[in-house]
Every structure is written in C-alpha cells, then in structure tokens.
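Every protein chain except one is present and positioned as in the full complex.
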Amino acid sequence: MDDRYSRQILFSPIGKSGQDKLGSKHVLMIGAGALGSGNGEVLTRAGVGKLTIVDRDYVEASNLQRQQLYTEEDVREKLPKAIAAEKRLRAINSEIEIVPIVGDASPDILEELVVDVDLILDATDNFETRMAINDISQKYKIPWIYGACVGSFGMSFTIIPGKTPCLNCLLKRIPIQGMTCDTGGIIGPAVQMVIAHQSAEVLKILVEDWEAVRDSFASFDLWRNQYTSMKMGKAKDPGCLSCGDLREYPYLDKENLSRSTVLCGRDTVQIRPPRQSELNLADLADQLVRLGYVVKANPYLLSVEMDEQRVVLFKDGRGLVHGTKDMSQARSIYQRLLG
Amino acid sequence: MDDRYSRQILFSPIGKSGQDKLGSKHVLMIGAGALGSGNGEVLTRAGVGKLTIVDRDYVEASNLQRQQLYTEEDVREKLPKAIAAEKRLRAINSEIEIVPIVGDASPDILEELVVDVDLILDATDNFETRMAINDISQKYKIPWIYGACVGSFGMSFTIIPGKTPCLNCLLKRIPIQGMTCDTGGIIGPAVQMVIAHQSAEVLKILVEDWEAVRDSFASFDLWRNQYTSMKMGKAKDPGCLSCGDLREYPYLDKENLSRSTVLCGRDTVQIRPPRQSELNLADLADQLVRLGYVVKANPYLLSVEMDEQRVVLFKDGRGLVHGTKDMSQARSIYQRLLG
Amino acid sequence: MNKVMFFAHLRDAVGEESVSVDLTGKTIAEAKAILSEQYGVNLDSVMAAVNEEFASDEDVLSDGDVVAFIPPVSGG
Partner (left out) sequence: MNKVMFFAHLRDAVGEESVSVDLTGKTIAEAKAILSEQYGVNLDSVMAAVNEEFASDEDVLSDGDVVAFIPPVSGG
C-alpha cells in the first residue's frame, strides 16, 4: 500500500525521516485490554516496525464496550486477547511485525522480552506489573509510558530513565485497593483520551523528538470537564530504590512480588499481596454489590462469586481463588478486584 | 451478550437508567473518515440504539493510518466508507441498528435524515457541511457536536440550541482555505483525542445529564503539550442569522451553497465556493508540493494532479475537477484541498 | 486559606470538587491527615500537587496555595 503513511509524513515533526524511524522501532506493549487494544491499533496504523503484545486474558462480553480490536465472534471463541488482537492488527497492516504472547508479564518474562525493545507501553491493569515495568525500564534504560483510567477519569505520564522521576519516586510503594474498571466502571471516551496521550508520546519518542516529550503528569476527567498538568521536576527522589543513586530494583525481587500458590488438592490458588496491608472489606463489598456480584462478607473476610470462580479476600489482602489451578488466571481475577 | 454493558452501567452517571436511555436514542453521524470511524466505534460499543452514518467517499490506502474501522481488504475492494463501517460495526455489536448512507450530506438530505434524531455528530471534513449541520440543528432544536483536527491539533465544541452559541456566532462566515488533513497532515493520537471529547459529550447528552455537558470550547495540541478551554458565554450573538432573533438559516439556502455544475461534454465538474474570496495560490501550491503532488501554478490559477483527476483552482476560489462527471466526487476532491 | 481540589473517586467521597481549608504552615503529610479525618477519605498513596507542581509529604503549605489530590488509578 503506497501512499499509506502520506498524511503522517506530511506532519512535519514526523516527515519522511520520522516515518523511517518508526518503521525501524520495536515497542513492547504489556496488556491488550482497553488501553492495549486502542494503543495497539494506533501504533499498527502508524507503522511502528515491530509490536510485541503480552496479555494473559481471553476476550469476554464485558470487554466489548471499550476494547476496540475485539468482536462478538472473539467472545464466542473465547480467544486469548493477544491472539485476537494480532488477527485484527494484521488485517489492518500486514507490513509490520506483530508478536503476540499469551501469558503473565512477570519480571522474569519482562527481562527476557526487553531485548532490542525501544519503548515499553503500559496497558496493564495493576500496579504490581507497573512497578516491575518501572524497574525494568530503569535497569535497561528503556522509556516507558504509564497510562490508566477508571470511570471518566484518566492519566498518563512519560518516564525517561536518567531524566524524569520514575513511578516509584511518585508512589513510594504499591497502592493497594486502587479503583479498577471492575469496581469503578469505565466509559469508552476516557479510554480513548488516555490512548491519545500515550500514543502521542510513543510517536515522539520513536521519532526521537525528545524536546516534544511531555514532562508533566496529565490527568483529566471527561465527565467533569477537568484537565490538569502537574509539573514533575521536584518529584525525582535521589534515594529512590528504583532510579536513585543506590538502586536495588525492588520490584524485580521475587521476595517483594505477590506470591501465588496452588493449594494442594483444593482446585484453589492462594495469592499474597506484595506488602502487608489492611483492606477495607466493607467498602469493597459495597462496590462489588453495586456491580451486581453476589457477595458475602463478615468482618474478617469477603466472598464473591465471579463466573466459574469464587474469590475469598481477607483483611490482610490475602486472596483465595477457588475453582482454578491456573495461577495466571487466579492472579488476573484477583487483580481485577484489587487493581 | 449479557454482561456487555456491565462496566458502563457501573459508572454511576450512566447506571442502568442511562444505559436504557442510550439504547433508545438515535445519532446521525455525518462523515465516516477519521472522526467518524472512531466515534462510530465508541458509540456502537456503548450501545447507542440507532446510528445513521452518511459518507460519500470510499476507503483508500492513505486512510488506513488513522481511520480505525478499515482494513487493507476494504482498500482493495474500494468499499464505500459507510458500507465498510457498517460491516465492522455489526461484527462489534449486532444488537443495535446501523443505517449506512452513501452520499453527500447536502442540506436537502440532512433535512430528510433528521427526523427522530436525538443528536448530530460532526465527523465531516469541511466547513460548508458544518454550517449546514449548524442551521439544521437550530431549525429542529437538535444538539450537535463540532470536532476537527489537523496535524497534532484538535478541537471540540458542543452546541445546544437555545443554550449555547452556535458555530455561526463563532465564525460569522465560512473560513476559506482552512488547514485540512490533505494539506497539513494528521496523526492518529490527535484523532483519538477529538473522539474522546466528542463521544463523551454524546454520552452525556443521550443520558440527559445536561449539567455535565461541556460549556467551553476545548482545543489542544498533543505534540506541543497544550490544552486550553475557552469560556463561550460571551460568544452568543443575538443578531446571528442561524440562532438569533431574526434567524434565516442562511446555509440551508441554495444561493449560499457552493455550486457544482457538470460542464457539458468535457468530463469536468465546476465548483463555485459559497462566498467570493481570494485564494493564496502560492501558499497552497507550496503545501501541495510538500504533500508530493505534481502542481503547476501561475498567478491566476493552480493545477494539481490527484489520482485520476486533475484539479484547477482559480484565485476567486472556483475549481474545475477534470476527469469526472460525478458532482459528489468532485466536491469531495475540492473540499479535501480547501477544507 | 487554601483551596483543596479532589479528583476521581476522592471527589465523589468528599462530595465536592473543591473545599476551602486553612492549611497554612502544615506539611502535605499533616494536611493529608487533617483532610482524611475531616472527610473520611483515604489519602494514602495519593499524589499531591501544590500550584500544579508535584509536592512531597514534607513540603510546607503557604497561605493561598492551591492543593490538588490526584489518586493514581490502575484500570487499563
């Protein structure tokens, strides 16, 4: 398809040389849900040379409202998202390389995948994976772009090793019980808005227009008509364990990861969060009931029915996912509830 | 597909009652290019009851970089965009009604189509059609949402008859020689950003959350990291011919439309702009040469080769499109150059 | 006095987009404690901005500073 990129080449900050750079670059995208399917499509259409997509889930009916690569047919076939995404992206652009990987983006896997990667695009739905991406980014000096949304609210921040603060500077530790799309709902326009910010940053970095890269933390609420840019220079922490002088990359250390264990003979996986913390079980139960789940709770634990599985959450953040022996599936279900 | 809208219902400003409202509403979308394909997908996924899509063009290779419903197959088949859009949208959501119309959104056609419509979504690429939409909106008291983009720049404004200023209050007359994607280029993220704004406004209006509707004019540049909201209260002009006390709906009057005439025996269509104006032929020639077109110019006219057609533009804005007798195709080609 | 703005679910919990509170001389950590108590919101791991600039727990507020609390979200 000649002419395919003509309108993008005409945009002078990209031009012919930028288009050639795009075609020579490799993006590793973690997640193929709402942000992943949308960003994946923008980058595929833009002609990024190689796109590796990692996702552990399959397409479900409740995804169709906002996950733009997927169809009713994909739901009926219960296709893994990475595979369904690849199928559609190839139909859109057969001239680029797309590598789908069905599985968990664990630190080990990330270290393997990061070879030759120019940029990591965050399209995941939980902070544990984001903190691992953040450490990998610092360790291998690869930029990454944080993006997230819930309800009509969203945010994006570009992290350039050696230049900007990192996610660990900002958050210090993994937030527990963040709002997720499974507890706070989500509308398509908020997804599109985050995709717009993330994909613009990807293009700037891949064409090496470093001056154009956003140095503020953007957040917005489309229903409330809010948009705010927070300057981030002061956020850089020299003592940060991920990007500071005495860095340890704490989130690549297995000791600090949430631990999942298949409970022997019980068709159950136990998940321990990376840090001890107290869940507000009453609030969580309220949210889940509003979502339409069947929930039972007492002061010590909360039990929720989720399709074929039943999840029991304890006050200390520990979870039991009954009805599966698949650790990756169990972690996915757990993180959908707790983010 | 049960559960399909669960995450949207969980978003409390929509909820179950909002979802029911969405399912009972009819959106008329003018254009199925970049903004049309993106907005069409968001609204189809969100479960808007009926979507009528009007477009006069067919899918070309240069569309694939940013027009999200289309594939390489659609380019090979030269499918009309409205038809290709319908095909993809049905695969995404078979439970809503989609009505594709291949043709020009002339004022006559708009008046026919607007029956039972709850909202008009602007996804067109020229101001002449927008001014006609604006008059139709005022005449039949139907809200519409302006959106446009070029390069990394975009804008959106929501127009509610009887409440906000209208497009004619803002512009007073049709701007000539506006930047278009065919002359200034365009990147996918800017398209996504406009879609985010427009589709959020559609959802607010369809669920009748009038307080949430944006009353400012939003514009942004994703490459330059700019975002600005302009308050619009003062823009309302009581003397406006479209929305004022003595309204005439000037853009529904055939006298004020650009006139196209098939020139007898010459396989040529002549187009006259709605108002006398002086084109800057030298600037336009520069832009078109940068785009890669073969252009010949002298102080009185400019000639440009476009695929099978040759277009000659005169200083007074008049154009001759050689190589076609199809008035709709000729107008499309003319407006791609001049906006 | 200080204008304090709440984003995302914090806004829902507080019930207003912004409130006026006198936080002059307080650190961000102290401000968080006061507001958590007063509005029953959890400001643990919530980012704070003062006059559109990132602020850390130790930063001290001046009269007239506009404070915004932006909760990092995880959905995607």
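For clarity, chains are labelled A, B and C in written order, and residue numbers in each chain start from 1.
The definition used in the following text is that a contact is a pair of C-beta atoms (placed from the backbone, for glycine too) under 8 Å apart; a residue touches a chain by one contact, two chains touch by 3 or more.
Note that the structure is a prediction, hence the values are computed from the model and not measured.
The absent chain, not drawn in this view, touches the displayed chains B throughout the complex. Per the touch definition above, the residue from B:10, B:232 or B:252 contacting the chain not shown is B:232.
Contact with the omitted chain, checked across B:9, B:119 or B:186, is made by B:186. Note that of B:10, B:35, B:271 or B:304, the residue touching the chain absent from this view is B:35. When the missing chain is restored to the complex, the residue among B:53, B:123, B:142 or B:257 that touches it is B:123. Contact with the undisplayed chain is limited, among B:150, B:166 or B:200, to B:150. Interface residues of subunit B with the unshown chain, by the touch rule above, are 31, 33-36, 122-127, 130, 147-151, 153-155, 165, 170-173, 175-176, 178-181, 184, 186, 194, 217, 219, 221, 224, 226, 228-235, 237, 280, 339.
The rule is short, and it goes like this: only the chains that are shown with their structure count from here on.
The chains that touch subunit A as well as subunit C do not exist here; no chain meets both.
Inter-chain spacing, taken between the CA centroids of subunit A and subunit C, is 26 Å.
One inter-chain figure worth recording: subunit A and subunit B are separated by 33 Å, centre to centre, where each centre is the mean of the chain's CA atoms. Centre-to-centre, using mean CA coordinates, subunit B is 41 Å away from subunit C. Multi-chain contact residues of subunit A, defined as those touching 2 or more other chains: 151, 181, 184, 186, 224, 229.
Annotation for subunit C: no residues touch two or more other chains.
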